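Note that one protein chain of the assembly has been removed; the remaining protein chains are unaltered in position.
Naming follows writing order (A, B, C, D and E), and every chain is counted from residue 1.
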Amino acid sequence: MSDRFIKGWKTMQQVGGKQSEDTIKRLESIAPGFGNHIVEYAFGDIFGRDGLDLKQRELVLIASLTTQGDCNSWLHLHINAGLNAGLRPKEIVEAIVQCSLPCGLPRVLNTMRIVNQVFKERKINPLD
Amino acid sequence: MSDRFIKGWKTMQQVGGKQSEDTIKRLESIAPGFGNHIVEYAFGDIFGRDGLDLKQRELVLIASLTTQGDCNSWLHLHINAGLNAGLRPKEIVEAIVQCSLPCGLPRVLNTMRIVNQVFKERKINPLD
Amino acid sequence: MSDRFIKGWKTMQQVGGKQSEDTIKRLESIAPGFGNHIVEYAFGDIFGRDGLDLKQRELVLIASLTTQGDCNSWLHLHINAGLNAGLRPKEIVEAIVQCSLPCGLPRVLNTMRIVNQVFKERKINPLD
Amino acid sequence: MSDRFIKGWKTMQQVGGKQSEDTIKRLESIAPGFGNHIVEYAFGDIFGRDGLDLKQRELVLIASLTTQGDCNSWLHLHINAGLNAGLRPKEIVEAIVQCSLPCGLPRVLNTMRIVNQVFKERKINPLD
Amino acid sequence: MSDRFIKGWKTMQQVGGKQSEDTIKRLESIAPGFGNHIVEYAFGDIFGRDGLDLKQRELVLIASLTTQGDCNSWLHLHINAGLNAGLRPKEIVEAIVQCSLPCGLPRVLNTMRIVNQVFKERKINPLD
Partner (left out) sequence: MSDRFIKGWKTMQQVGGKQSEDTIKRLESIAPGFGNHIVEYAFGDIFGRDGLDLKQRELVLIASLTTQGDCNSWLHLHINAGLNAGLRPKEIVEAIVQCSLPCGLPRVLNTMRIVNQVFKERKINPLD
């Protein structure tokens, strides 16, 4: 195992935990090597860069996934990852509200449904 | 002029300056009332909410506009707005790098061209 | 309650009924104030403008939501809203057929599945 | 020449005039047969269907092209086609305003720039 | 029945079998004529062109549907159609891996879930 893999695996565990681990394993079974590339490149090289902390990176990902559409399971993962990284519930909600200006209401209301679900699962007070 | 308009106009001046003012005026000449709605709603109501500061809102907008595509003039405006709000050049660059995972390389490299242009116009050292 | 809110709430009831009311309430519980902004701005300011009647506005929304993708619950709502506003079933179907030229077949066939469902729920003859 | 082609060619002339004719010819020189398919299918079969008049079809196309993004030359063509078909300037503007709810501000403001250009070229009063 | 219809129907049976037949029939019941247009145009005219074989056409469709997003049922159909046309499982997987560069990871991982499902349904060894 390369250093890049070990570094990436650690970040992946922190960001996506069991869900990401399962995704990578399933990927390796149909596209051998590609799952490992993602651990090394996405979680090792990219998440490992300086200049933004993990909270900011998750805020950016939530905005990007909201805008892209058809990303529900990824939004569920990264809303959780953002909370785990220390984002306040209110910061996540406001990032999504802000996206309504560039990307319109349907994308934003869809992500809000997922936020609502995550907050219930974690018994979070949305006004914190 | 409503309080919402005055509050929105002030934020709009801070975010988009002369460029936004011209957009609103041009808009009012073909869709009377719609430009004012945007000042009040987008810059007054939405930008005026608690929970995220202006730096974070601009970071979120840069991520969303990058992901959406076909938003060059808006990216130019909000990269400038982010710098004006106090984002470090490096934070803007890293937010765009992070978007490469959800939205792929063409969108990201396109925004990087605009970042490059803004940095040159403002004689900015990208490593700050 | 502002006049804008009262005007918007009335239009919202007409367009989306109980479903929109629930969306706004759920939104208010996680993003206080944002649900009310939408009532005032989207349903009050925008839907309340001159120049197009409600039938035309719903036709435009159905075309836009079809093109955007990943908007099923919104399409369900606005196909119903279009019928409530007086669009003939055939007009809705033809607007979607026309979208196949700019946006391709998958988006169009997806919306047709929702049209089919709405027509069954309302016991509508599609050829009317 | 088939009946479908003759019917399609006539509608194409009415909708896109010289610009569409040039597109089809250029297309035929690199993808022989495909330009003719489009005349027959898009302009003959689809535009030739019952249930919506040409004004409504153009309103739907303007909404769809605005939402899709990266369609400037097509928007220029269909804003002109809509006016030629008898849409009032105000109806076109309001269709685009309405799209801001599902598809956000950048797409809408981009189309408004093209509307502005077409209105100037045709010396149109936008408030008609 | 026109020659174009007969030719298209045959290709449609080969590509999408019973699922496409049902789609066309359902479509004909709400938009009479449009289902037949699709058989003639999409499966007759377009699939019937020279220059690419069916394997290549399906590879191109899988890449396009992956990139577009919100196309799960169509991806299921065309992954099956690609295998039926003689694409090796590994070729399909690699086409999707390649798309991760232009369109990012969520779209690609979503299609991989569908690939996984199709491979299980057909008891396919992904490394073939």
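Descriptive notes on the structure:
Simple rule for what comes next: a residue touches a chain if its C-beta (ideal position, glycine included) is under 8 Å from a C-beta of that chain, and two chains touch if they have at least 3 such contacts.
The structure displayed is predicted, hence computed values, not measured ones.
The absent chain, not drawn in this view, touches the displayed chains A, B, C, D, E throughout the complex.
Per the touch definition above, the residue from E:Ile24, E:Ile79, E:Cys103 or E:Val118 contacting the chain not shown is E:Cys103.
Across the entire complex, the residue among E:Ser20, E:Gln68 or E:Asn110 in touch with the chain not shown is E:Gln68.
Subunit D residues in contact with the hidden partner, per the touch definition given at the top, are 23, 26-27, 29-32, 34, 38, 42, 65, 68-71, 74.
Even with one chain removed from view, subunit C keeps its contact list with that chain: residues 100-106. Counting over the whole complex, subunit E has residues 42, 46-47, 49-52, 56-57, 59-61, 63-68, 71, 74, 88, 90-91, 93-95, 97-103 touching the chain that is not drawn.
Everything below uses one rule, namely that only the chains that are shown with their structure count from here on.
Under the touch definition stated at the top, subunit A and subunit E share these contacting partners: B, C, D. Closest to the protein's overall CA centre, chain by chain, comes C. Interface note: subunit A and subunit B, two copies of one sequence, contact each other through mostly matching residue numbers (shared numbers exceed half of all numbers used). Computed centre separation for the pair subunit C/subunit D is 23 angstrom, with centres defined by C-alpha atoms. We define each chain's centre as the mean of its Cα atoms; on that basis subunit D and subunit E are separated by 29 Å.
Touching two or more other chains at once are residues 42, 65, 68-71, 74, 93-94, 97, 100-106 of subunit A.
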